[in-house]
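Reviewing the structure listed below.
Missing here: one protein chain of the complex. Every other protein chain is in place.
And then chain A:
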Amino acid sequence: MIKMSDFQEMVNIIDRSSVNVFTFEYEGMKMKLEKQPVLQEKDQKQEFDVSMPNQPTLHEQTNETSKDEVISKDEVINSPMVGTFYARANEDEDPFVQAGDAVEKGQVVCIVEAMKLFNEVQADVDGEIVEVLVKDGEVVEYGQPLFKLKKRS
């Protein structure tokens, strides 16, 4: 049932992800992928920064007022998977949310596509979108921050 091309696709996705060990069983077949830990943790972090070079500058520009605030974990919406980030459902539609928009818990804020399957990402708290951290069509990592959010108290 599963063709070589499907495997290649899977291997590619896993290769790009932060997953190190991956086991896959299907109809009696078994596949195990293990990545070599080439980088020390420090280096990995550095690489992460390099992959998003435009981010630190954006950060400073838009966020001067809230510089002192500590961004806690629940004030960021992270990508639930590796895939392509889409800010809108269709090319001719407006983005789900933009900076400054109020969002409610459970509201769809973006789509992450992996292998033609579209996954809706929802806000997990009520709040306001402070910043959109990725561009429409960009490839995102598992756990990569997508939005900065101000929690409504």
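We take it that contacts are C-beta pairs under 8 Å (C-beta built on N, C-alpha and C of every residue); 3 or more make two chains touch, one makes a residue touch a chain; residues count from 1.
Quick note on the criterion: contacts and distances are computed from a predicted model.
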| item | value |
| --- | --- |
| Absent chain [UniProt protein name; select from "KipI antagonist", "ABC transporter permease", "Protein ALUMINUM SENSITIVE" or "Penicillin-binding protein 2"] | "KipI antagonist" |
| Per the touch definition above, residue among A:Met10, A:Leu33 or A:Val125 touching the missing chain | A:Met10 |
| Contacts of chain A with the absent chain, listed as residue ranges | 2-3, 5-6, 9-10, 24, 26, 81, 89, 108, 114-122 |
